[in-house]
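Of the protein chains in this complex, one is absent; all others appear in place.
Order of writing sets the chain letters: A and B. Residues in each chain are counted from 1.
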Amino acid sequence: MNLNHVIESQQFTLPKIKELFERTELMKKIVARGGTKDYENKIMANLFYKPSTRTRFSFASAMYRLGGKVMTTEQAGEFSSEVEGEKLEDTIRIIAHYSDVIVLRHVEEGGAERAASVSTVPIINAGDGSGGQHPTQALLDLYTIYSECNTLDGMSVAFIGALDTGRTVRSLAYLLSKYDRTKLYFIAPDEMQIKPDILEYLDKRNVSYELANTTKGIVNRVDVIYQTRINQNRLKSKKIDLSVYNIDSDVLKVMKNDAIIMHPLPRSVEISHEVDSDHRAKYFRQSENGIYVRMALLTMLFDN
Amino acid sequence: MNLNHVIESQQFTLPKIKELFERTELMKKIVARGGTKDYENKIMANLFYKPSTRTRFSFASAMYRLGGKVMTTEQAGEFSSEVEGEKLEDTIRIIAHYSDVIVLRHVEEGGAERAASVSTVPIINAGDGSGGQHPTQALLDLYTIYSECNTLDGMSVAFIGALDTGRTVRSLAYLLSKYDRTKLYFIAPDEMQIKPDILEYLDKRNVSYELANTTKGIVNRVDVIYQTRINQNRLKSKKIDLSVYNIDSDVLKVMKNDAIIMHPLPRSVEISHEVDSDHRAKYFRQSENGIYVRMALLTMLFDN
Partner (left out) sequence: MNLNHVIESQQFTLPKIKELFERTELMKKIVARGGTKDYENKIMANLFYKPSTRTRFSFASAMYRLGGKVMTTEQAGEFSSEVEGEKLEDTIRIIAHYSDVIVLRHVEEGGAERAASVSTVPIINAGDGSGGQHPTQALLDLYTIYSECNTLDGMSVAFIGALDTGRTVRSLAYLLSKYDRTKLYFIAPDEMQIKPDILEYLDKRNVSYELANTTKGIVNRVDVIYQTRINQNRLKSKKIDLSVYNIDSDVLKVMKNDAIIMHPLPRSVEISHEVDSDHRAKYFRQSENGIYVRMALLTMLFDN
């Protein structure tokens, strides 16, 4: 199977992930020695229907380290605003003539797939809709576990936060379920607990999991703490004290010495700044890995 | 005559157009083999006083395929907003030090000419004011006819849509009038018909033309259908059914087999999606040609 577009994390088989991570290791070395010019003829179009500077910069940096060129819009809605009814498909047909790869952040779920159906160049889904996919985030999360823990088998992972809306948690849980002896913990207030479709999927694949309201008794056992944001404003019940979900020095005291702490960033108060200097805090490394994983993905698309 | 600035389509003589199109053919070949690095020292400033992502991306892509660099603002009005009364001329004098060519979309008619009067680097007019010029669009339109029909002599062209405000139609009609035995049809509701100044110009040059309210009896005879948008909201009379101006399968049935359909894009409903797969639909090719024509123009300016 060749890689033509990157639309959803489900499309990545184990062999494909293996190839991706091998390429990622290579990209780390290439960046360390100053990047490459192998792809200097390639143009990336960053076509964002709403701003996401972090994701956009990460893709641009990946493309630059490969020697390529980047053009950007963060207001792609302007394409359609001037003509009521212009279709995403028309926009993609045009941009595909201007570029060699299109990184698309669209506002509607399924936007990336519609784009891929008409594009003559690869589409990379950089997020489509609030409930949609963001596959490169899931892949860089998985790579971070792999490179920090040296394996993806037998990992126990605690997801913490507003798990019902957590796109990254859903995608990563999906990818982890492919590996042997995975054990997942979903820690959230009841009203923000992970949605049943993921649990049904895990049941079907015989993946072991637990739901919980507290980090107590769990964060001391797991290999990975995957912390995410909780928007205080979403809480219906004012009685819930969200600070019990925070990662702070108390959690550091009980965590295993070789466990790691991840976060898709940006963070608010849910990880204390005192945690930053701990050797197990890997969230900035995780963000850095995004460059290498995205470089690796780009080369897989270009070398096709 | 050397090419110092690209301000209006009128400045292009037949020999200059010939040279441009020869260079355009060469650029097609250069892009097919991955672009060139011949202009890698050159910097383009995309100075847009209002956003036009499509045009901006097309110029950026052209510059990148030539090996060059691009910097962009879509809110150049900010230059002047901070100081009441800052003149476009001052802005241009400054940007001319930062770049080797300035692609200017200004909001006032005549803006590009004012810019050219003080600039030490070439100015390319990418649209100035709603009634102003957009010469690179006219040139890529002309090139599309030339490359699809293998000649520019004896062409019959039907312009359809809101022709009174159609900047691209006006400019293309102007350029076509330079060629032998041109025959033009202007098809629009009366209230949106082409303005008298163009007709006077055609009369003076003895160019044959007809005005019409319907595509019937015309679209079956012409070599080129140049469709444009009609903004429904502009119609004073609610009784007019604009769908009679649409290009759809009925038009495809009567069109000549070697005729072509063009559109400056974006389109709304005025070309049905069923037309896209017809071999005579050339509007996406036309958009693609914009890259090659703009590359050719840039080389003419740089090689001066």
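Just so we're on the same page, contacts are C-beta pairs under 8 Å (C-beta built on N, C-alpha and C of every residue); 3 or more make two chains touch, one makes a residue touch a chain.
Just so you know, these numbers come straight off a predicted model, no measurement behind them.
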- Item | Residue among A:H5, A:H106, A:R229 or A:R280 that touches the chain left out of view | A:R229
- Task: Looking beyond the chains shown, say which of B:M27, B:A62, B:I95 or B:A158 touches the absent one.
- Result: B:I95
- Query: With respect to the chain omitted from the figure, which of A:V70, A:A138 or A:I247 is a touching residue?
  - Reply: A:V70
- Where subunit A meets the left-out chain, the residues are 34-35, 37, 51-54, 56-58, 60-61, 64-65, 70, 72, 74, 229, 265-269, 284, 287-288, 291
- Message: Take the complete complex as the reference. Which residues in subunit B touch the chain that isn't displayed?
- Response: 40-41, 43, 45, 69, 71-73, 75-76, 78-80, 82-86, 90-91, 93-95, 97-99
